[in-house]
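Quick one: the structure is below, questions incoming.
What you see is the complex with one protein chain gone and the rest in place.
Our next item is subunit A:
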Amino acid sequence: MDATGKSKWIVGLAAAVLLIAFPLIIERLTSQYYLYLTVKIMIWALFATSFNLVLGYGGMMSFGHAAFYGAGAYCCALLLVKTACPVWAAALAGPAFAAAIGLVIGYFSVKIKGVFYFATLTLAFSQLFYILVFKWRSLTLGDDGIQGIPVPECISTLESYTNYYYFALVVTAICFYILRRIVQSPFGLILNTLRENAERSTFIGVNAQKHRLIAFVISAFFSGIAGVLLVFLETSLSPDVLKWSNSGEVILMGLLGGMHVFLGPTLGAAIMVLLNSFVTSYSEYWGLCLGLTLVLIVLFFPQGVGGLVHERLEARAKRKTA
């Protein structure tokens, strides 16, 4: 193993140890709230990373990913509240339903040429879904939302967030592992060619629509898992989860953290969630603060914070070998 491979292993191992020991440290030092925040970051990180498969790797500007996040959440929550469906089945049905919605929306959207129209169409579809959930009271309870979603005792957050923290950590880690494999696979490489130059890609034999659609469905599936994690964390759900602003937020996370680095959106999610939590506890101008941060990032580090770190590390590795 070369030096960079070794240092990667060490960093990874340190991160894993830290993440596993985190609840113990938090319990000693401060309040459970930070554990809750960390789970929130994991959920957003998973959502933003799944989304980034479509935007950062596939170059598809989806403005409707809240639909998949919400579809996963609503499917799981409704099954738990309205049927005698076992928890594990409801948890699996969520992402499956999200993927099915992704297939429908994706089927029409990938035929569209041009970033603007793609964004508009995905936004329109997700708004349609939002209105449907909002108005269909008999099924979804509309804007009353769903309360008291039953969560199995072993991951219940009533007493402490520790158990749920570990549950979310394991789920997120597995999803990240799979997404990482996909990004590095031939499928992922071809997805990159479609972002770089779709015309050339077609002329090396790529079926662009089919490839994009598969990426879209995979992305919807993992966004749905993030939605299910949210349901178990909050034990309540309202149509707000489907709002267009959620679709916007994952784009911002990608921008903040960097769309061309695998962990970029995760970094972006951490920045957004933490910034939101701190700023809103001191002032009501959270939007202003976020706007300023974004302007600064886009102006000075268009590759995102993660992209910047990645560049610096690569430059250092190059200097070492030279």
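Points worth noting:
To be clear about the criterion, a residue touches a chain if its C-beta (ideal position, glycine included) is under 8 Å from a C-beta of that chain, and two chains touch if they have at least 3 such contacts; residues count from 1.
Keep this in mind: contacts and distances are computed from a predicted model.
Selecting from "Na(+)-translocating NADH-quinone reductase subunit E", "Thiazole synthase", "ABC transporter ATP-binding protein" or "Cytochrome c-type biogenesis protein CcsA", the unshown chain of this assembly corresponds to "ABC transporter ATP-binding protein" (UniProt protein name). Looking at A:Phe203, A:Tyr282 or A:Phe300, the residue that reaches the missing chain in the full complex is A:Phe203.
Remark: the residues of subunit A touching the chain excluded from display are 181-182, 184-190, 192-193, 195-197, 199-208, 211, 214.
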